[in-house]
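The other protein chains are all here in position, but one chain of the complex has been omitted.
Labels for the chains are A and B, by order of writing; each one numbers its residues from 1.
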Amino acid sequence: MLKDITLGQFFPGTSPIHRLDPRVKLLLALIFIVVLFVINNLVAYIIMGVLLAVVVKISQIPLGLVLKGLKPIFVVVIITAILNIFYNTTGEVLWEWGFLRVTTNGIMLGIFMAIRIVYLIIGVAIILTYTTSPILLTDAVENVFSPFKRFGFPAHEIAMMMTIAIRFIPTLVEETEKIINAQKARGADFETGSILKRAKALVPILVPLFVSAFKRADELAIAMECRCYQGGENRTRMRVLQTSRIDYVAIVITVLVCAALVSMNFMEFGWRA
Amino acid sequence: MKPFISFENLSFKYSEEEPRWVLENINLTIDDGSFVAVLGHNGSGKSTLAKHLNAILLPTEGKVYVDGIDTCDEEKLFDLRQRVGMVFQNPDNQIVATVVEEDVAFAPENLGVPPAEIRERVDWALEAVSMTEYREAASYHLSGGQKQRIAIAGVLAMKPKCIVLDEPTAMLDPQGRKEVMKTIRELNKNEGITIVMITHYMNEAIMADRVVVMDEGHVILDGDPYEVFSHVDELKSVGLDVPQPTELMYLLKGAGVDIEKTVLTDEECAEVLYNLLEGQR
Partner (left out) sequence: MKIEIQNLTHTYGAGTPFVKNALDDVSITIEDHDFIGLIGHTGSGKSTLVQHLNGILKPTSGRILIDGRDMWDKNTNIREVRFKIGLVFQYPEHQLFEETVYRDIAFGPTNMGLSEEEIRERVLSAMEFVGLEQDLLDKSPFDLSGGQKRRVAIAGVIAMRPEVLVLDEPTAGLDPKARDDLLKQIKKYYKENRSTVIIVSHSMEDMAKTVDKIIVVKGGKIERFLPVGEIFADAESLSSMSLDIPTITKVFKKLKDRGVDIETNVYTVKYAYELMRSRLLGEVRQDA
């Protein structure tokens, strides 16, 4: 069901992770992503996994929600892993059929890519978005990118677009579900037939969805104008972003841990690709 | 004293080519602190009238003044919009931010209010619509009535003198309708906010101090609810209802029963019937 999509939702709380400055969280997420793709040592990945689990624990996000968040990307992970297995053909050959060849290095790369995607989702999509209110997150984006405004970079506009997108995702998901059900009640068949027929079957869903989205956009724009929205100029914020001790602690810990993990690339033990 | 809102010979159409006026020669004044319900069927021009109050639409002919501001005065556009808050039918399409209190903060943030004062205003606005306990909730977990109260809090945070509500309960269930109507009445009574409410529910219109009935772009009836709802035939002829007790009294009167006054509520109706039955003994 579409309702199972929990990515991009926010779970209010008071954990240390919730209390971090969102700009710091963005920075840490960025470091995390870079390191995630630099590491090439299985032991390092295992350590990283344990650390991620610890962060999840500290953030008080129920384990069930983490798993639920991972469910929708399961297929993507498998496909990526398989593609990567066939992509790298160096190393010891284990199996060969025509132009397809599975090697030790290929398998390693497949496993690494799967781990990277899973960690990426847990680290960014789950820990970051579950613990940060969407507004704070978009405020942070606006704030981090505001130095580039002078070069014409629309930091405020992008942040506002993100805010609205996050706000409307659940609404539109619900709407899609309703439209699907309504067309099913009129005998629409989405499950059988050729690819072309199935693609055509989407028209009765997509047209109403877009009509509704445009109507919502129109009404929202008027409502925003009525609430004196006039772009980012002279705008103040209810919450002022502030860094505190806990943020510096988090930065120091992350940087040290990441340095340690990256340095394992140069060590002699562990499995690597 | 000048009235708070005045429509002076207001006429409106969407484009020059259109043959028909959507609003035609409207003259209407609304006093500060009053609670006015504007009734009419769909397409009667009632929503168009409301949209003139904060310059979403501008008059084709005539003028609209709110608190001394000419709505055509572009320099004072934000002064005007701050004074007149607008609440629309679909609460989902007015809420900008996911988290309740952050949405309520949207308008004062746009107005450049200092952070500490925004916090105060948000807390006050949520209290005024009895939604304080949901301040950290995500709006999509709320009921329709709750969402609409958040939308009201969102305009309250501008500290408006007047709130215009365009069919605020049309998409709500009876429970949500009651919540929203209660909130609106309290804002009028306790905070002295002028209320202009567009509706086609008679049970809501009777709560107002004054009812204005529109049809085909004209004001056809205007007065206190008792006065307006005494015109049962006229209301029915423009596709509107009257409350059930009012209709019963009207029918009985037509049959020759001696009934003087118009009734609106079940309470009043029972009282009149009781006296009639007692009088027979």
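Odds and ends about this structure:
We take it that a contact is a pair of C-beta atoms (placed from the backbone, for glycine too) under 8 Å apart; a residue touches a chain by one contact, two chains touch by 3 or more.
Model, not experiment: these values are computed from the prediction.
Looking at the complete complex, one finds that the omitted chain is in touch with A, B. For the options A:I31, A:M162 or A:A188, the residue in contact with the chain missing from this view is A:A188.
Of the residues in chain B, those that touch the hidden partner chain are 41-43, 89, 143-144, 170-171, 173-176, 200, 202-203, 239-241, 243-245, 247-248, 251-252, 255-257, 265-267, 269-270, 273-274, 276-277, 280.
Residues of chain A that touch the chain left out of view are 62, 64, 68, 175, 178-179, 181-189, 203-204, 207-208, 211-212.
What we mean here is this: only the chains that are shown with their structure count from here on.
The geometric centre of chain A is 43 Å away from that of chain B, both derived from CA atoms.
Those residues of chain B that touch chain A in the shared complex are 54, 56, 78, 81-82, 85-86, 88, 90, 92-99, 101-102, 105-115, 118-119, 122, 136-140, 151, 154-155, 158. Against chain B, in their complex, chain A makes its touches with residues 9-10, 12, 133-135, 163-164, 166-167, 170-171, 174, 215-216, 219-220, 222-230, 234-240.
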